[in-house]
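Yeah, one chain of the complex is gone here, protein chain that is, but the others are all in their spots.
Presenting chain A:
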């Protein structure tokens, strides 16, 4: 069958969601942020909740998320997205409120806001993209940087004796009673991306049921920060990030796994 016979509007099975704007994503080629953005918007589109959803963008690589996500969004000071989301969800209790944060935002400067929002059990979704580095500012060491991992501020690798161990935020917040759902996923292959999308959908369904915080971590690559090609960085992520940050559900329906 000729390709031109297949490429017809009635045969279309997948295209970019209309909830992503036409703006070119500012992310590096192969960055997991783009997939995470698109999966989130696809879930909101498929659930038909676009009119009731409010997003909070962080500071970091995804600071311009409001330019790419074609929904109601605001932008918070560095690390304060969960606090801003708290205010929004309390003022509009029937809205779906989510934050989209990186590890420098959520696990470093915003640790207090994250932990206390989770402890209060605010009815929000937190999407946490963990690439183990400060990507936007030039690849500095983040709290999530792996032991021995070289970065621009730890050129000989992270020394856990002086710099502490990488922080597992999802396991940490899963122990708080306000967190109803905590899970860790990746988006580097189609299988992982589809699983991540289901987890994001479950998170928004928890918001509908007013269950508290749903915390979805997405382990991602940072090929520019790690100084690798996109495919090399994904392989490095599989070999090094996944053993320390194992994928899977950590808390489901308020019960630790």
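Quick notes on this one:
Here is the rule we go by: contacts are C-beta pairs under 8 Å (C-beta built on N, C-alpha and C of every residue); 3 or more make two chains touch, one makes a residue touch a chain; residues count from 1.
We take it that contacts and distances are computed from a predicted model.
The listed options are "ABC transporter permease", "Heterodisulfide reductase subunit C", "Universal stress protein" or "4Fe-4S dicluster domain-containing protein", and the UniProt record of the chain not shown names that protein "4Fe-4S dicluster domain-containing protein". Within the whole complex, the absent chain has one touching residue among A:35, A:99 or A:183, and that is A:35. Remark: the residues of chain A touching the chain excluded from display are 1, 3, 5-8, 11-17, 20, 24-25, 27-35, 38, 187-190, 193-194, 229-231, 234.
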